[in-house]
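Heads up, one of the protein chains got dropped from this complex, but the rest are sitting where they should.
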Amino acid sequence: MSAAMTQPLLKIDNLRTYFYARSKQSFVRAVDGVSLEVGQRETVGVVGESGSGKSITAMSVMGLIGAGPGVIGGSIHYASHRVKKNLLEGLENFIDIETENGRVMKVRKNESGWQHASERLMSDLRGKEIAMIFQNPRASLNPYITVGEQITEAVRLHTACKSAKEARERALYWLEQVKMDSPRLRFNAYPSAMSGGMCQRVMIAMALSSEPSLLIADEPTTGLDATIQSKIIELLEELKQDTGISTLLISHDIGVISRLSDRVAVMYGGAVVEYGSAQSVLDINAAIKHPYTAALLASVPSEQKIHEKANLQTIEGDVLDTINVPPGCRFHARCNQVTPEIREKCASHHPELIEVAPGHQMRCWRFVS
Amino acid sequence: MSKTILEVKQLSKHFRRQRSVFSVFNRRSDTIPAVDKVSFYLRENETMGLVGESGCGKTTVGRTILRLTRPTSGNIIFDGRDITHLSDQELRPLRKDMQIIFQDLDAALNPKMRVQDILNEAISVYGRVSDAEAEVKLRMLLDQVNLKNSKLSSYPSELSGGEKRRVGIARVLAVGAKMIVADEPTSALDVSIQAQVVNLLRDLQKQLGLSYLFISHDLQVVELMSHKVAVMYLGRIVEMGLTERIAGSARHPYTFILWSALVEKQNHEAIQSVKMDRRAAWGVFDFERPASGCRFAPRCPVYERRGRPAECTDPANEPQLRDVGEGHQVACHFPLGS
Amino acid sequence: MQNVKTYSQTNIEVGQFSQLPLRQKYAIADLLYVAYGLLIVALVLVSYILGMFDLLPHDPQQIHMDMLLAPPASNGYLLGTDFMGRDILSRLIMGIQAYFLPGLLAISIALTGGVVLGILAGYCDRKTETMITYFTNLVDSFPRLVLILLVIAAFKPDIYYIMVVMGITGVPAVATAIANKIRYLAHKNFIEAAVALGLRTRVIIFKHILWYNCRALLIIQATLGMGEAILLETSLSYLGFGVQEPMPSWGNMVQSGANYFLQGNFWPSTAPALAILFTILGFNLLGDGLNNILEDRRGR
Partner (left out) sequence: MTSIPLKAIAFALLRELALALLLLLGVSFVVFAILYAAPGDQFSVLLEGQLPSEEVRAGIRAAMGVAQTWYGQYFSWLLNVLNGNFGTSVRTGQPVAGVLLNASLNTLYLTLGSMFVTLAVAVPIALYSSVRGHLAVISWPLTMLGYLFSALPVFWLGYIAIYISIHGFNFFPLSSSSQTPGQHDWLYTLVPVLVLGLGSGTISEVIRNLREEMSRVMADDYIRTARAKGASVWRHAFKEGLLLPVTEIVASKIPFLLGGAVIVEQIFNWPGMGRMAWQAAQDRDFPVIMGIVLAAAAFVRLGSLIQRMIHIAVNPQGARD
């Protein structure tokens, strides 16, 4: 096995993506020190509630963050057998950060320089090496162009099929691959004439048509009907087996994550709080568990709860808005497992992501010995 | 047994296709049957869940019951009174008792009003209240929905999703509703907040004896909330009964598919056992031309397995709801397990 | 091209929006727009009152044959004199009389008509909406100035007639804006929620829709409408309709100075033209700035 096969396909290290809330005169620390790995032929699920920064992480990898200041730190190493590079190489030269007590208080950014450099880094990757599918597939397709042509465009941009006819055949092949019924008929249809499920199939076909190494699926089933959701999941699972593509799967739906993922990262307040194999992270009865993951799993109506008609276990308080980030643990205010010994630390210091068991990382003071 | 607060009989709502002077040119049918002959009843202190995929007409049922739109035919009997044909003027005093929570968190919240103004307005809709009384009522409402006092002077845009939902519920409670149509009250919320709202709604029901018509596509939440469940498909109720029976021993193939999709989404092992021959096609729902006979036939695995029996597509023989024991009703020619 | 932006966080962690100073709450450009606009509005208002009570530096119609075409700041004539030796400043101030009240008339017609039609279109059934759309399309089919010329030919070149026409032709814009706003609110189930709560229709329309949700829009429309009214009045008096010599109006002042302009004596024509320019600019900037601030167009 070559070295490329052993090192992870995507390695995000200490990624920071901030926005600026003009009306509040403060930063939105949307992604604040995220570290993640996606191995070859692996599916990594990222689960979290709104505002946890999971989608922003994906967008940062794709270089799609438009609003300022955007990505301000960290590294994203990408290594397929074709391309190897840091997607944020040299971008820090365009950014000037001032911190105060370890907290970013001021950012000066050369927007145009940063944009140009980022575009240069991403130009041979976007769509070709890394493809992405989105939530709300119908809005994500261009309503003015037929779906067939949108797939053909991706084929011609990124594969050896340059002639119109060849590319068209290739696009049709991919429509068949995603099990679109009567693909030839749908080829000339506009997205407005298709259901949400069909549009998501088109999105998947378009993403895979350039034969990328990494697929980022950002809430691919959200907003679809339950029966359609299960179909899309089935499709993603089959395609994963057939093509061996690595996937970064982002969802708030624990069900979807548990079905598709090999490894799972749980995000809260812009940081990964737990990271490990799907079984160990999502098992509600596991011995080592981050308090947030435990509470999250418990707040989903389980069969037992439904049976007993018992009230759900809730997490008190509101989802953290990443504007007013507390100095200590992000989850501290809502946590029900704070013990007197660690209370002090929870309130004042942000815990590090540390390994608590082989391949199982945790960001919690309870597990720091 | 407690008394029936709401009874719906053969309720239909057909939407008119947009008509213009030029509609002569396009030869399409003019009405879309969003709700078609729906009947059910709701008792006091009871929750009825209404589930179905998007576009099946469940939201329209909720809006029609509250007479926010005029039904095409059928009857709505609320608290012993037929409200189907009441005028807006006559309806207003009745609205005190029946309320709705919209899916959109902002629906109940005027973006330019503070929370206290929104709630005070609701408190004084049905007759003037003295300032002192309003103050007391306001405190009580905040207490009931577990909202912090400090939020009173906030504008809706400064609230989080969960807080907006709480204000929306408080607004509905302020008028003293007995029956509440909850239209997807949790779907816009995060999982942890969703659990808070579900618990809140359940607690309020226990405290105040409320009745809910709980409309949702989230089967787990519906299962937890409801005593009874009705499953809608393309404007019709295809199965109805006690929650345990619908979830546990569904008789209609559609209900079965819905629930198994839920299970299947989550775990690898379950798939093999329920896979069967269920191959629901990717049909686009076409309201304009309901399939003749049973609406579900085009997607129905049973129909396929039985070799496409003629009665399923016989237009004169659309399956009607019939009782299969213990108030469990199903509209299917070949219900499962028989 | 370097495009460096700075983002810095204030030390107050919890940003209470209402406590922020204005210049941090809104874009500086918008505040400048509004400030300039308000200055112009105040100037126009003061000048109007001055003109009403004849508190002018000179008699605007007094001819001084010894002081023809005096340059600005000469001999007590702050802005100079025109070709008949009349004081330009006084004439500029008097010129406001020509459009101020008529402009208000036009605005009030446009707003009243627009509000009524907009509510009917947004709130009533489809049939009413179709009829109102027909009406707005019909009104929009007429070029405003050409229609006004027709009315002038048919009746008489009276500024109030003209402004009535102007008001009517302004109705569609207001009506469309209001109908769109109502449609937006209806789309968010806002109106339905109000009905379901048991609010009376008039409360919903007047309190919730008009007062809370359309007032900004109406202020903005009024501001932009005033700018248009000024443009129209000056254009017409330039064309020789409306206010007639020797009564001053900014339009006929430009016109009467035109011959001297081409001979190289710019001032008599340029002074009123600049007055028009800066006044309309003021109203336009005020409208756009208010639009951005009140309707929250720029903030995130």
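The letters A, B and C name the chains in turn, as written, and every chain counts its residues from 1.
Here, contacts are C-beta pairs under 8 Å (C-beta built on N, C-alpha and C of every residue); 3 or more make two chains touch, one makes a residue touch a chain.
Just so we're clear, the structure is a prediction, and the values are computed from it rather than from any experiment.
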item: Residue among A:134, A:268, A:292 or A:365 that touches the chain left out of view; value: A:134
item: Hidden-chain contact residue, picked from the options C:45, C:73, C:124 or C:150; value: C:150
item: Residue touching the undisplayed chain, where the options are C:59, C:140 or C:158; value: C:140
item: Selected from A:12, A:31, A:46 or A:62 as touching the chain missing from the view; value: A:62
item: Missing-chain contacts mapped onto chain C; value: 1, 3, 27, 29, 134, 137-138, 140-147, 149-155, 227, 231, 234-235, 238-241, 251, 254-255, 258, 261-262, 264, 269-270, 273, 276-278, 280-281, 284-285, 288, 298
item: Residue numbers in chain A that touch the chain omitted from display; value: 62, 64, 123, 126-128, 131-132, 134, 136, 139-146, 149, 153-154, 157-158, 188, 190-193, 203, 206-207, 210
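Keep in mind that, in the parts below, only the chains that are shown with their structure count from here on.
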item: Neighbouring chains common to chain A and chain C, by label; value: B
item: Chain whose mean Cα position lies farthest from chain B; value: C
item: Centroid distance [mean C-alpha coordinates] between chain C and chain A, Å; value: 50
item: Separation of chain A from chain B, taking each centre as the mean of its C-alpha atoms, in whole Å; value: 33
item: Cα-centroid distance, chain B relative to chain C, in whole angstrom; value: 49
item: Chain B, residues touching no fewer than two other chains; value: none
item: Residues within chain C bordering two or more other chains; value: 17
item: Residue numbers on chain B that touch chain C, as the complex places them; value: 18-20, 63, 66, 68, 88, 92-93, 95-96, 99-100, 102-104, 106-108, 110-113, 121-122, 125-126, 158, 171-172, 175
item: Footprint of chain C on chain A - complex, ascending; value: 18-27, 67-69, 98, 104-113, 323-324
item: Residue numbers on chain C that touch chain B, as the complex places them; value: 17, 126, 130, 188-190, 192-193, 195-201, 208, 212-213
